[in-house]
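For subunit A:
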Amino acid sequence: MNENPLPSIIPDKEWKKIQRMLSKRSLWMIHFCTGCGAMEMPPVMTSRYDMERFGIIPMATPRQADLLLVTGYVATKTLKRIVRVYEQMQDPKYVIAFGSCPINGGIYWDSYNIIKRLDKYIPVDMYIAGCMPRPEAIMDAFLKLMKDIDEGKANGWMRYRKYYDQYRRNQMRIFKRWDE
Partner candidate 1 sequence: MIRPVLLIALPLFFAFLSPIIGIWSKKGVRYLIIFATALNATLAGILLLEALQKPVFDIIGGFQPPLGIVLMVGPLGAIIAFIINLVAFAISIYNLKVEKEPIVRYSMLYLLLVMGSTGMVLTGDLFNLFVFLEVTSIASYGLAAYNKDKKGYLGAMKYVIIGSIGSTFVLLGIALIYSQLRTLNMLDIAARIGTMDPYVKIMAFTSLFLGFGVEAEMFPLNTWVPDAYDGAPHPISAAFASLPAKAGVFALARVIFTMFSFTNFLWFVVVMGLLTVFFGEIVAYTQKDLKRMLAYSSIGQMGMIIMGLGIGTTLAVEGAFYQMIAHALGKALLFIAAGFLIYAARSGKIEDMKGMARNPLIGIPLLIGALSIMGMPPFAGFYGKFFILMGGFSQGYYAIIALFLAASIVEVAYYARFIKIVFERGNESKVIRPDAATYVPLIILAIIIVVIGVYPKPILTVLQHVGTFIAGGA
Partner candidate 2 sequence: MVTDWLIHAGLVALYLFLAMVIGLLFMGIARKITARIQNRVGPPIYQNFLDLGKLLAKKTNIKHNWIFDFAPLFGLGGVLLILAYLPMGGYIMLSGQGDLILLLYILAIPALGFALGSGASGNPNAGVGVMRALTLMLSYEMPFLIVILSLMIFYNTASLSVLLQKQMNYLWGIAALPISALAADIALQGMMAEKPFDIPIAPHEIASGPLVEFGGKYLGLLMLYSAGSIVVETSLFVDLFLGGGIVLNPTVYGTLAYFVNYLVWLALIFVVWMIAIFVNAVFPRFRIEQAFKFYWKWPTVIAIAGLVQAYVMSVFLGVVP
């Protein structure tokens, strides 16, 4: 039913808007806690900030999730897992990267096994600056992402699909073997 079920009644553009509204209002997130960002998630989920009121629930498997949260520095080993999880998710999928480490390596700018910019390897729709952003920032990021989805700007998954070979080339520069 992901094409327009009633092409005659609902014009195609209208159907795209509905699809975007649906995926905006029910973002199921899978939380890849790579570094120190995991601590920020409980306050966002519990009573003070409660992301569930926007329809965002933590899910256990990438198959069921649309939103991938990368919270913290990304080592080369972790990047391989993140790419695998990202590819197991189903379109349309979005990525939010927490903290300064995925942006430019953060405090590990000089480390030999931390990647400096996540965007080169998987399409990131939303960065949250801060050496671990506070829950308010995370909530704001969620709202900003929902607005982007609505305006159709958050199309990371399309970019991944279109420039797949570039992404793959960058990834293979970091780790030599894929199936290990």
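The rule we apply is simple: contacts are C-beta pairs under 8 Å (C-beta built on N, C-alpha and C of every residue); 3 or more make two chains touch, one makes a residue touch a chain; residues count from 1.
How were these picked? Simply put, all candidates are chains of the complex that A comes from, given by their letters.
As the structure is a computational prediction, the values presented were derived from the model and not from experiment.
Colleague: Which candidate among 1 or 2 is in contact with subunit A in the complex shown?
Modeller: Answer for subunit A: candidate 2.
Colleague: Quick one: which bits of subunit A touch candidate 2 in the complex? Just the residue numbers, please.
Modeller: Residue positions touching the partner: 1-2, 18-19, 22-23, 25-26, 28, 46-48, 50, 52-55, 58-61, 63-64, 66, 88, 90-92.
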